[in-house]
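This is the structure, below, for whatever I ask next.
Apart from one protein chain that is not included, each protein chain of the complex appears where it belongs.
As written, the chains take the letters A, B and C, and residue 1 is the first residue of each chain.
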Amino acid sequence: MARSIGLIAALGKPEAAALADDVGPWLRERGCEVVSEERLRQGARPDVLITLGGDGLIMRIAHTFPDIPILGINVGRIGFLAMIERQQWRDALVDVIAGRYEVQEGPTLSATVFRGEGVIAEAWAINDVVIRSAMQMIDVEVYIDERFVNTYPGDGMIVATPQGSTAYCMAAGGPVLAAGVGGFAVTPICAHSPIRTTLVVPEAALIELVMTSDRAAVLILDGVPTLPLKRGDVVQVHRGEHRFRLVILEHMNFYDAFRSKFNFMIRPDAVPTLGPRTRRAR
Amino acid sequence: MARSIGLIAALGKPEAAALADDVGPWLRERGCEVVSEERLRQGARPDVLITLGGDGLIMRIAHTFPDIPILGINVGRIGFLAMIERQQWRDALVDVIAGRYEVQEGPTLSATVFRGEGVIAEAWAINDVVIRSAMQMIDVEVYIDERFVNTYPGDGMIVATPQGSTAYCMAAGGPVLAAGVGGFAVTPICAHSPIRTTLVVPEAALIELVMTSDRAAVLILDGVPTLPLKRGDVVQVHRGEHRFRLVILEHMNFYDAFRSKFNFMIRPDAVPTLGPRTRRAR
Amino acid sequence: MARSIGLIAALGKPEAAALADDVGPWLRERGCEVVSEERLRQGARPDVLITLGGDGLIMRIAHTFPDIPILGINVGRIGFLAMIERQQWRDALVDVIAGRYEVQEGPTLSATVFRGEGVIAEAWAINDVVIRSAMQMIDVEVYIDERFVNTYPGDGMIVATPQGSTAYCMAAGGPVLAAGVGGFAVTPICAHSPIRTTLVVPEAALIELVMTSDRAAVLILDGVPTLPLKRGDVVQVHRGEHRFRLVILEHMNFYDAFRSKFNFMIRPDAVPTLGPRTRRAR
Partner (left out) sequence: MARSIGLIAALGKPEAAALADDVGPWLRERGCEVVSEERLRQGARPDVLITLGGDGLIMRIAHTFPDIPILGINVGRIGFLAMIERQQWRDALVDVIAGRYEVQEGPTLSATVFRGEGVIAEAWAINDVVIRSAMQMIDVEVYIDERFVNTYPGDGMIVATPQGSTAYCMAAGGPVLAAGVGGFAVTPICAHSPIRTTLVVPEAALIELVMTSDRAAVLILDGVPTLPLKRGDVVQVHRGEHRFRLVILEHMNFYDAFRSKFNFMIRPDAVPTLGPRTRRAR
C-alpha cells in the first residue's frame, strides 16, 4: 500500500501542470499524502513518486531523488519508461494506492575519471556511460576486471544498464538486456574494424575505458555531455550504489511496449499463437 | 587440492592418445588417482576432469559426466574452452594438483518440446538451443515469461548460454556474454525483417519458441541436430539443473583467448596502455 | 503501347483464376491480343506479361519466359515485385495499354559448378545464388576476379542481384541495392568471425565460391535447393545473359513499397518535410 505519494509535473508542459491539478486532489480525497518536489528536496521520502511527463522527467527525477520507486504517466511523445498513458492515470493510481504493484530494480553505473594521478570527476548514471568522439575517429581501450580486451578505433564506447540498453546501446547495434539480467552491455560505436560485437559483462565487473587519441572526445552520462576527455584519461565504470526503481503494474509489459514504441511488430497481421496466460508444464 | 583426476583423450586423435600416455603416469607419480572414462561411467566422480582434445571433446564429456569441473588441454585446431596449449600441460597440472584454480560455473539450458498435448522430447544443452530452418524461411514466435515478444521470419532462433555465446550466437550478430552474466541471449538468425536485435533475458526466464511454418525445421542442441520440428511445436527453454564447470587457472584469460582465437586484435601493433595488474582505487 | 499482353494466373488460387476471367475479356474489349501460358510455351512473345499472383509467380514466370517485361497484380500476402494491388488492376492496365510505363531492367546471375575437371551444373537466377550449410558450420572461400578475398566459416554465402537484395541478402545483414545499381552483393551468412561486411562488386565481376568443408551444403538458386555440394566444388557466378524486366507505372514506388511491406516507417507519425515533387536546382 502506498499512502505517501510524490507528485512531479514536467516543467514547461501545460498539459502536465493541468494534469497535476487533477491528480493531486484526487489522491488527497483517497487519503494519500501528496509530497511536492519542494518537500522531496527537504528530505521527504514518499513510498512512490508519480511523474507527469516523459522519459526525460523520469531520468531527471531518478537522478535527483534516487532509489524511490517511480511511476511515469506519459505526457510526451514516446514513453518507454513512462508506460502509463495519460488517459489511464486513474486506474493506475487505484492500483498504486492498493499496493497492487511490483518494484522492478535495475543497477546504476558509477563513473570515475582518472587523469594522471588524480580523480577529476565522479558521477553516476541510470542508463549509460558513453565516451563519444566529437567529430573524428578516436581510439578507446577496454579492460574488464583489469584484463585488456581490445583497442577500438571508432566513434567511442557505450556501457549500458538493462534499462539503458534500449537507448544508445541498441542504436549502436547492441542487444537489449531485459530487466533482471545481471549485467552491463559494453558496445563499441561505429568501430572502424571488423569487430563490433557487444560484450555483456557481469554486474560485478570493473570496466575501464582508456581514451588513447589526441582528438576531442566527451564523456556523456545518460545523454548529458559531462566532461571533455583527454588522451590518457581512464574512465572507470562499475555498479553504482543507487538502484533505479520502477513501479510495475500488472498489465504493464516491457515486450508490448518495446514492440509498439518501435513499430516492432514485424508481421502486423500476425496473431500470437499462444494465449497470454496459457501456463504450461514447467 | 585435486587428488582424484579424470583423464580422457579424444578418440581418433593419435596425438591425444600419446599425450595421455605421458600425462597418466606423470599424475600417478605425484600421488594422484587417475580416473578413466570407464570408471566415470561406473559412477566415479573425480575432483577434476582433464580432457586431451578440442572443444568438441569438452562438450561431449560435459554432457556425459555433467557438473564435474573440466580442464581442457588443447589437442586441436581452435580451443576456446580448451584453453591450455599442449606444451603447457605440466605447468597447468602442477597448479591443478596444488589446488591453485577456480571453478567457473555457467548455467545449462533445459529444452522441452510440446506437440499438441504431449511432450515429445526433453534434452539439455551447454551452449545453445537452436531452431533452424532446413532450407527455406520459417516463422518463429518468441515468448518470454509467457509474454509475446514477436514473430521472427527467417532462418530460426538461438538461445545461448554465456559459454555458448561465442559460438552461433555471435555468428548471428549477437553479443558475447562473459562468464558470470546471469542471462541467456535470444538471437534471431537472419531475420527477414529490420529487427535483428538480440534480447538478453535473465537466467530465471521461461523462453518459449513456437514454430509456426509448414516448412522443414530442426531442433539443434549444442550443434547436434536432434529433432525435426512441425508447425505448432512449442520449444520451452529454461535454465537446466546441471551446471557447466570449467577449471580456470590464474593465467587463463577469456579476453586474451577471445582476441587471439579470432584474430581479434584490431590494431596488431597496439600495446595496451594499462599494465595487466595496475590495480586502481575502486 | 502494349497490344499483345500475356496473362497468367497463379495455380491453385481461386481468386487469381476468377480475376483472370475478368481481366482477359476486359483486355480483348480494348483491342488487345491476350496471350495464354500455352501460347507462351509455343514461343509467343507478347509486349508485356501480366501475372495474377504473388512474387513467387513472377519469379517462376520470369524463369520460364525470360526477358519479357512483367507486371504483377498482387493476389497474395506480400508483394514486393507484384506492386499493383488487386483492386487497382483496371487503372494499371489502362496505363499499360496506353504505353505509359517504363521497363526497369535488372541483371540475372549465371552459376556454373565445377567438380574436379568437369562442370556438373549450370543454372541461372533472378534473385540470388546461395551456398548454405545443411546443419553445421562450413567454410566458403571467396574470390573476386580471381583474387582471393577470404575464407568465411559460417552458414554459407549469398550472391544477390539488386532485385534479390531485399530477400536473403538483407536478412543476413546485407544492404539493399536499388534498381539500377551496377553490382551484386556478396554477403556471408552468420559468419563465425568478426567479419560480416558485405562486399558489393561490379556487375562485370567474376565471383567464385569454393566449398572447403566436408559437411553437407546445398546450392540454392532463387530459394530453390538445386544441388548438394561437396568439398572442393567451385561455384562460379557472373552476370547472366537474361535480364529481369519489370513494368513500372508512374505511381509505383520501390521506396514506398519497401517502407510499407516491412512496416519500415520508423516514426509512424512523421510527415515527410519535402513534397513528393518539389524539384530543386540540380
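Please note the rule applied: contacts are C-beta pairs under 8 Å (C-beta built on N, C-alpha and C of every residue); 3 or more make two chains touch, one makes a residue touch a chain.
Not measured: the values here are computed from a predicted model.
Asks: For the chain left out of this view, which of C:Ala205, C:Leu227 or C:Leu246 touches it?
Replies: That would be C:Ala205, which touches the missing chain.
Asks: Hey, which of A:Ser165, A:Ser193 or A:Gln236 is the one touching the hidden chain?
Replies: In the complete complex, the chain left out is touched by residue A:Ser193.
Asks: Would you indicate which residue among C:Met135, C:Val149, C:Ala216 or C:Ile248 is in contact with the undisplayed chain?
Replies: Missing-chain contact among the listed residues: C:Val149.
Asks: For chain A, which positions touch the chain that isn't shown here?
Replies: The missing chain touches chain A at positions 132, 134-137, 154-155, 167-168, 170-173, 189-194, 196, 218, 220, 223, 225, 262-264.
Asks: Please output the residues of chain C touching the missing chain, sorted low to high.
Replies: 112, 114, 119, 139, 141, 143-144, 146-153, 170, 173-183, 185, 191, 193-195, 197-202, 204-206, 208, 210, 212, 232, 234, 236, 238, 253-256, 258-259, 264-267, 270, 272-274, 276-282
In the analysis below, only the chains that are shown with their structure count from here on.
Asks: Which chain has its C-alpha centroid at the greatest distance from the C-alpha centroid of chain C?
Replies: A
Asks: Let me have the rounded angstrom distance from the C-alpha centre of chain B over to the C-alpha centre of chain C, please.
Replies: 39
Asks: Two or more other chains in contact with one residue: find those residues in chain C.
Replies: Within chain C, the residues that touch at least two other chains are 193-194, 196, 262.
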